[in-house]
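Only a single protein chain was left out; the remaining protein chains are all shown in position.
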Amino acid sequence: MIYMGCDYQEGAFPQILARYGETNLVQQPGYGEDVWTKRARDLIRAACRAPEAEVHLLVGGTQTNSIVLHGMMRSWEGAICCDTGHINGHEAGAVESKGHKVLVVPGKDGKLSAETVEAYMKDFKADDSWMHCPQPAVVYLSQSTERGTLYTLAELEAIRAVCDRWNLKLFCDGARLAYALEGVGNDVTLADLARLCDVFYIGGTKCGSLLGEAVVAKPGALPCFFTQQKQQGAVTAKGRVVGIPFEVFFENDGALYREAGRTGVRTAQKLQDAFIAKGFRIDAKSPTNQVFVTLPKDVAERVAEKVIYSTWKVNDDGSRFCRFCTCWATTDEQIDAIIALL
Amino acid sequence: MIYMGCDYQEGAFPQILARYGETNLVQQPGYGEDVWTKRARDLIRAACRAPEAEVHLLVGGTQTNSIVLHGMMRSWEGAICCDTGHINGHEAGAVESKGHKVLVVPGKDGKLSAETVEAYMKDFKADDSWMHCPQPAVVYLSQSTERGTLYTLAELEAIRAVCDRWNLKLFCDGARLAYALEGVGNDVTLADLARLCDVFYIGGTKCGSLLGEAVVAKPGALPCFFTQQKQQGAVTAKGRVVGIPFEVFFENDGALYREAGRTGVRTAQKLQDAFIAKGFRIDAKSPTNQVFVTLPKDVAERVAEKVIYSTWKVNDDGSRFCRFCTCWATTDEQIDAIIALL
Amino acid sequence: MIYMGCDYQEGAFPQILARYGETNLVQQPGYGEDVWTKRARDLIRAACRAPEAEVHLLVGGTQTNSIVLHGMMRSWEGAICCDTGHINGHEAGAVESKGHKVLVVPGKDGKLSAETVEAYMKDFKADDSWMHCPQPAVVYLSQSTERGTLYTLAELEAIRAVCDRWNLKLFCDGARLAYALEGVGNDVTLADLARLCDVFYIGGTKCGSLLGEAVVAKPGALPCFFTQQKQQGAVTAKGRVVGIPFEVFFENDGALYREAGRTGVRTAQKLQDAFIAKGFRIDAKSPTNQVFVTLPKDVAERVAEKVIYSTWKVNDDGSRFCRFCTCWATTDEQIDAIIALL
Partner (left out) sequence: MIYMGCDYQEGAFPQILARYGETNLVQQPGYGEDVWTKRARDLIRAACRAPEAEVHLLVGGTQTNSIVLHGMMRSWEGAICCDTGHINGHEAGAVESKGHKVLVVPGKDGKLSAETVEAYMKDFKADDSWMHCPQPAVVYLSQSTERGTLYTLAELEAIRAVCDRWNLKLFCDGARLAYALEGVGNDVTLADLARLCDVFYIGGTKCGSLLGEAVVAKPGALPCFFTQQKQQGAVTAKGRVVGIPFEVFFENDGALYREAGRTGVRTAQKLQDAFIAKGFRIDAKSPTNQVFVTLPKDVAERVAEKVIYSTWKVNDDGSRFCRFCTCWATTDEQIDAIIALL
């Protein structure tokens, strides 16, 4: 069986496991004060051209989204989020569990636009009773998005400008950031994100680590964050477990993190091209590692015998709207095998 | 430098890293549905003689304590805890952050007693205004305790009886359970804990894993727990990262978990014996891997040049109340080197 | 100036103030154990034909909605609510502040339908990842709704059936219940609500009391509710302040509560009839005390000189979508004065 259902179905880059092994019995302090985690933080700051940035390592995406948003907001504040945003759906109400409303605005192809945020804020303030409502405080977006799409630099700059106008903060969920950075046509760098966002994170789990997400925050954006992390059960006692992967990712100028992205994108694009060549319906062409396609009933069923993919909707004619998700570990052999089934 | 400050200053048993490596590119579902995690759950159920138990894998101790207690309680309920209990001190208010008061009762050598819980409940209900107070719902204790001590089976049975009398649940924090199970004079087994506790957990992080805690719950004790875990950011997408260590610990009849405990206890006892032989003050002899001793000023300073240990109090005469903490990775060479400094 | 902006711009029925005065220096226990509150509870149980019901008195609507929903749900659960539902908009995220997601479904004229709830639940369970989502646990609706409309008995019965099918609880926000009970064509009684809902409340603040909402719950639906109320700061030490109004409302077979409703509905209908006679646009005719109308620019401005009403939207042609809200205290003189301005 070939698994294409998501991007966390293998372990980690062998280089990461090797580093665990090489350092294994070296005694070091816990809680992120070990030498490897410190180096990882420095490497990330360098990669982001943000020498003043604070870097915090957490375990997973839902955890990171909810704790960071909680840290960026006061209790009466909420986060503006696209209808398809991850925090609005499959995070089990994590943001709400910390007391904040997710303020949903309509998206397009998984993306917010500066215009929709602007319109939301205008409507919000036009309501005489706006003080009776949760106060919008943060704009949440994902790069790449839950639909595999990418924000352009111009789009992010425009959203930042809206944020400045309305005194909103900007947070970018980078669970799949490796695939965004290497996405087709991408023009947004780590340095851009560090400059434009108050906080963003560099995904590890979906990009070739066993676990780990690296939060990059402007100074002061996440006050007393260690205590916040600890309070939310998001500090790993053996900080090395999340520090080492990011050291390995970002040493050598970030070569491994780029490789993760390139492999995921290349294999996904190959598959997407095959879907297009076969004439299957693609609503929004993906530049990253998630491919969305509507497969005819017979094809969908034939593929399902050998490949596990995500079915998001079964249409009345039996065709299926599906997601295929590649990753850093996907091989050409796997893609070729799937193509052979089409 | 020798680190004896805590039990998470090395990585993991090489066997665990090896298993990560062997399984690394095998594709499996995420979120704990992989074959290794499933096997780990079965092995734990067998080790606990609890075929019906639910086993949930989380990342770390603070996370586990707060999420499990939240899952065991309704919003108006609180947990009875010894003054030195971990949830009352160094967990950054994690339990309170989920809305519950920690109801503190005085302990002795780090332990609750059935009598103090009984007295607490009697006083509680004797107050005409008890409905104006957080309702005690769970008794929290640690095995081994934060002071390195152990509950005997008789003590646990007595606490359970008090719980039954007052309709309280019992939760045992087993962050250091390996060292408890192999503690000097211990008579409490995994099966006893599974029988007496509504929920307890088997510590991984401090016992030779990179991370991971295995929660063992009576059926129904933690309803809808996957969603709870997810909501609290405590599900690892690549569940294998916490599943594999427990598979390795508990295959072969739990040989590796026992070895972890034995090594930690043996080296700690050797050090404690040396302290006693030197005539240093030991307030409560520890049967486990944490040794508490008052070192004279000159000794404390001499040792500090080569060993990192925890100083809990500096007395007026310059002597120090210290904790030395061994673990699964501590070597005789390290202990001998410390003894040579005394 | 005539205030028609909402239904809390006067004080209370003089009969309620009189009762405060008559009982003022009589010493009684606090926290709802006074004789008047006890009698109020009995009268409400009788009016609801629900001798087993638990009756709890709270202060205001937002407080009641959030505390009751919190009490009906576990921490990982959410409430299904119509897009225009009060808890989704102007309650400042009160439900989320207690940790629960408001699960929004599209409404029509301010109402949920059994069909939309059924469809929501089907879609929810059809998602393979439903365990990654907040679990729907309660259906929230308002009688009368935020758009002044009413559920028919058949509609409520159908929603109850959907709730039963999916194991959902039903909660009805009755902040404006007096106006619903006396609404044009209403066929839903207090007894029907007590039978169909797990919990509902009888609004006091908007219906002629200074403050107070009476929660009616099936036995066991709100466990340990006094402690919950206390924890959430929703117990009035001098319980008489909320008990007495309900005693006055519901003695004499509920004559005063009916009078409140009748006055509000009669005056609103008179105004609505005048709007219709003038040919102003009414999207959905209201059977209760809230009238929604689109006034031409010149009329809107002329009326605004003498009447304070709510403008919900200013259209491009300057016409305004407005709400006029009458209440128990509205007089024919006020209505005639407004009509004279049209």
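We just call them A, B and C in the order they show up, numbering each chain from 1.
As a convention for this text, a residue touches a chain if its C-beta (ideal position, glycine included) is under 8 Å from a C-beta of that chain, and two chains touch if they have at least 3 such contacts.
Given the structure is predicted, the values throughout are model-derived calculations rather than measurements.
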Option from C:189, C:232 or C:311 whose C-beta touches the chain left out: C:232
Among B:7, B:34 or B:91, residue touching the chain not depicted: B:91
Contact with the hidden chain (one of A:132, A:165 or A:306): A:132
Residues in chain A touching the chain absent from view: 70, 74-76, 98-99, 131-135, 223-224, 226-228, 230-231
Chain B, residues in touch with the chain not shown (by the definition above): 75-76, 78, 89-93, 96-102, 104, 128-129, 132-134, 310
Absent-chain interface as seen on chain C, which is shown: 1-3, 5-6, 8-12, 14, 17, 20-21, 23-30, 59-64, 66-67, 91-94, 97, 205-206, 210-211, 227-228, 230-238, 240-241, 329
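We take it that only the chains that are shown with their structure count from here on.
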Reference chain C; chain at largest CA-centroid distance: B
Chain occupying the middle, per Cα centroid: A
Copy pair chain A, chain B: interface residue numbering same or different (half cut): same
Rounded Å distance between chain A and chain C, as computed from the means of their C-alpha atoms: 42
Geometric centre distance via CA averages, chain C-chain B, whole Å: 49
Residue list for chain A, restricted to those that touch at least two other chains: 91-93, 97
